[in-house]
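Shown here: the complex without one of its protein chains, the others still in place.
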Amino acid sequence: MARAVTTQHKTIATAAAWIVALLIFFPILYTIITSFKSEQEAIQGFALIPSGTTESYAEVQAQSGYFKFFLNSVILSVGSTVLALLIAVPAAWSMAFSPTKRTKDILMWMLSTKMMPAVAVLFPIYLIFRDGGLLDSRIGLTVMLMLINLPIVVWMLYTYFREIPGEILEAARMDGASLWNEIIYVLTPMAVPGIASTMLLNIILAWNEAFWTIRLTTTDAAPLTAFISSFSSPQGLFWAKLSAASTLAIAPILIMGWFSQKQLVRGLTFGAVK
Amino acid sequence: MATQQTRSLARFMMAPSVILLFIWMIVPLAFTLWFSFQQYNPLNPIRDGFVGFSNYALFYSNPAFLQSILNTLAIVVSVLVITVIGGILLALLLDQPIWGQGFVRILVISPFFVMPPVAALVWKNMIMHPQYGVFADIARFFGANPIDWFGQHPLTAVILIVAWQWLPFATLILLTSLQSLDTEQKEAAEMDGAGFLSRFWYLTLPHMSRAITVVILIQTIFLLSIYAEILVTTNGGPGYASTNLPFLVYQKALLEFKIGQASAGGVIAVILANIVAFFVMRAVGKNLDK
Amino acid sequence: MGNITLKNVSKSFGSTTIIPNIDLNIEDGEFVVFVGPSGCGKSTLLRLIAGLEDVSGGIITIDGRDVTQEAPAKRKLAMVFQSYALYPHMTVAKNIAFPLKMAGEDQATIDKKVKDAARVLNLTNYLERRPGQLSGGQRQRVAIGRAIVRQPSAFLFDEPLSNLDAALRGTMRLEISELHHQLKTTMIYVTHDQVEAMTMADKIVVLNAGNIEQVGSPMELYRTPKNLFVAGFIGSPKMNLIEGAPADKYGAKTIGIRPEHINISTTAGDWKATVGVAEHLGSDTFLHVQTDGIGTINVRADGEVAVKHGDTVYLTPDKSKLHRFGADGKALAQ
Partner (left out) sequence: MKLRTLTLGLLSASALAFAAHAESITIATVNNGDMVRMQKLTDDFTKANPDIQLNWVTLEENVLRERVTTDIATKGGQYDVMTIGTYEVPIWAKQSWLLPLDKLGDDYDVKDIIPAIAGGLSVDGKLYAAPFYGESSFVMYRKDLMEKAGLKMPDAPTWDFIKQAADKMTDRANGVNGVCLRGKAGWGENMAFLTAMSNSFGARWFDENWKPQFDQPEWKNTLQFYVDLMKADGPEGASSNGFNENLALFQQGKCGMWIDATVAASFVSDPKASKVADKVGYALAPDTGLGKRGNWLWAWSLAVPAGTKKADAAEKFVSWATSKHYAELVASKEGWANVPPGTRSSLYANPEYQKAAPFAKMTLDSINAADPTHPTVKPVPYVGVQFVAIPEFQGLGTTVGQLFSAALAGQSSVDDALKQAQDAATAAMTEGGYIK
């Protein structure tokens, strides 16, 4: 900022921004608050101060052990993202540094594969998974999530790579680097911010994928989306329990998102935005 | 520009992605096309066989069909409008010097991390519920009658929830774009006597146009297939008021197990998506080339 | 060793021909400068030699070995890029060490070579810095350091000084020349700046629209330009090229006379003229004079010459330094 800003201006802007931010955050905040209420309290009407009981968490944990679902969520989201990166980095490299007339079309085609409604292909996929023995397997689902997110990964990486001057890669080539070394030692480290945010975004997307993860799993591979599905409409008063389950389901990704917020934001610009 | 060697290497390195995605697209699509001409209901396996276009005819004659297409478009367009305009306003606000910017950003980005079923559950039960929801509490506090969101304004309710989920995404991309605007340019415009509005209109908005297209492109892809939010909140109703195309296909596939019709619906959805994609990508592609 | 020959080399992108057909021989240890206006294909030619582009036809050999189909890494060449192309995520030491690491040298050798290079290039104190923390000249030196540690058979420079300011450019020019004397390795240097070409080269290759216009030592080119293009390109200020009646007098379509080869007198001479702008540099004075029936002629005069705007002067070209060109633009015999 080249100029001094009046305190008054800053105060007003701060107040407005905080109010809006809190409004946007409110549903999440209220869920967390409610999770520390008893069921009776939860239904009593609006109240921001909970009694602080953790009985809902205990009950949720007793009903469906949290850890196994959590672990599956981590494995599936991280696994599929890493796999997608391994496949997408070479492709993005090609598109960015050896583009052809068709590069743009290929990219757009890749993105368009995401437009097929999942339900329409559930049966074919289910049959394929059944015959491949992939139902309820982490591997099958990891591959599935990888495929779902691959177009976005390729696209994001492509836009980052395009920002990297080609001369540097040529310099590496002149310096005797093989393609592999070029990608490992030069391209990847230079694209770290972009790759990091691609990773984060895709972990989030994979974590929150709630169609296939519920329909292709039973127990062994079931992640937190399946966990929440067992709480979504049980009998009786359930606000506190639902809130506790919801909080548990979103907390890991929320916390990860908060901590990596800077990386994520930097990456969300898709290179092209600037 | 590169050597033949790097070019062929490039082809080779693109191959895994392209082949995988091609298989991922073509195999289910082929199945879906095939099923769409079959009478296939796993609950009633006796009646199988080729039925020509009758699945399409049945899907088309479904009274929910036309409305579901309109609803699909309504959701996409409304959410885009809300998130882009809201995102611009929020970005402008967050671009001001404020205390605790980092924390504010964390709060604003948070809804993006919430998985769709949870978001829908929270909004349905704790925010919009006509008895226990916070909106109802507020309405009663002011002596008004609580709004029965899912009964009276189901599509609006779904749009609101989805918009809440995607607003952070739009805001952040637009904010980053805004922050990359050259300060000197702004100051030059100020020296030229441009007021806030004209600066916004002639300087800021054109600068953000690329970011806006990115937001539109990415969101369109996801908004076309919105489904969990509807399933959790309104179940497509009342009537067909909040049924969109993916949800209608869902009903056919997983409620009625009319795989033939669901596949026909899927094919129609793919066609619709491609029409939308065609226009969006045309616009976006042009903008991205700049 | 670094003898590089190009035989019949051509390059086209699609239907656009960048370089038609070029034969060129570069001797071991020579400092060769490719010079020409932007877009003349000199960078492309360099990249063809480097292997960063494929030739469309022809053969490139290095020390007699056909490398036309070889990958850049295998050609044992080193290149310094216009943008320096340093690895921003590596320290200076790592940048310089990178080619050695790629060559699979052991760590001790790498360390030693990096240290040596750093000492030669005055970079010892900056080894742990990142490129982003260096000045333009320092970055340039790092790029050179990265090139020399490999002990390549030839260095390729792609307009390496164009991003530096004038003063620094002068210094770096000297440093590179000095380096060449030390290493005695073949260097191919691309520039659009004829001053760099004249000051550094053993041999200059003047390129125009993909064609080699003339190859020769700086003084050869200065003294005997083969054609109008070379005549106009080499030398600063530019040679005066005159057509029409004055040229006819010498039996040529065009005559050329360098500004420093014109005598100026306030009393008598071949051409009567009026002084326009006079640039007094102290050592020299550059005069832009309006000559009747000829146009503007640049004259380089003594630093002390006392003429001012509007004065009438008389110009006389030094006949022995006069260049004559035919209708095809080629130089006629003296």
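Letters A, B and C mark the chains as written, and numbering starts fresh at 1 in each.
The rule we apply is simple: contacts are C-beta pairs under 8 Å (C-beta built on N, C-alpha and C of every residue); 3 or more make two chains touch, one makes a residue touch a chain.
Not measured: the values here are computed from a predicted model.
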Which displayed chains does the hidden chain touch? A, B
If the hidden chain were put back, which of B:9, B:74, B:194 or B:254 would touch it? B:254
Sole contact to the chain not displayed, among B:120, B:241 or B:264: B:241
Note that subunit B touches the chain not displayed via residues 41-45, 47, 58, 61, 63, 129-132, 136, 145-146, 148-152, 231, 234-241, 243, 251-252, 254-258
Can you list where subunit A touches the absent chain? 39, 43, 62-64, 68, 71, 74-75, 78, 122-123, 126-127, 130, 135-136, 214-215, 218-220, 222, 226, 229-238
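Just so we're on the same page, only the chains that are shown with their structure count from here on.
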Reference subunit A; chain at largest CA-centroid distance: C
Chain whose Cα mean lies nearest the overall Cα mean: A
For the pair subunit B and subunit C, the C-alpha centroid-to-centroid distance in angstrom is 57
Separation of subunit A from subunit C, taking each centre as the mean of its C-alpha atoms, in whole Å: 54
Quick check on subunit C: which residues sit in contact with 2+ other chains? 52, 71
Which subunit A residues sit where two or more other chains touch them? none
Would you mind writing out the residues of subunit A in touch with subunit B in their complex? 1-2, 5, 9-10, 13-14, 16-18, 20-22, 24-28, 30-31, 34, 43, 45-46, 87-88, 90-91, 93-95, 97-98, 104, 106, 108, 110-125, 127-128, 147, 150-152, 154, 166, 179, 204, 207-208, 210-211, 224-225, 228-229, 232, 239, 242-243, 246, 249-250, 253-254, 257-258, 261, 264-266, 268-270, 272-274
Which residues of subunit A touch subunit C in their complex? 165, 167-168, 170-178, 181, 185-186, 189-190, 192
For the complex, give me every residue of subunit C touching subunit A. 50, 52, 71-73, 77-79, 81-83, 85-90, 98-99, 102-103, 146, 150, 156
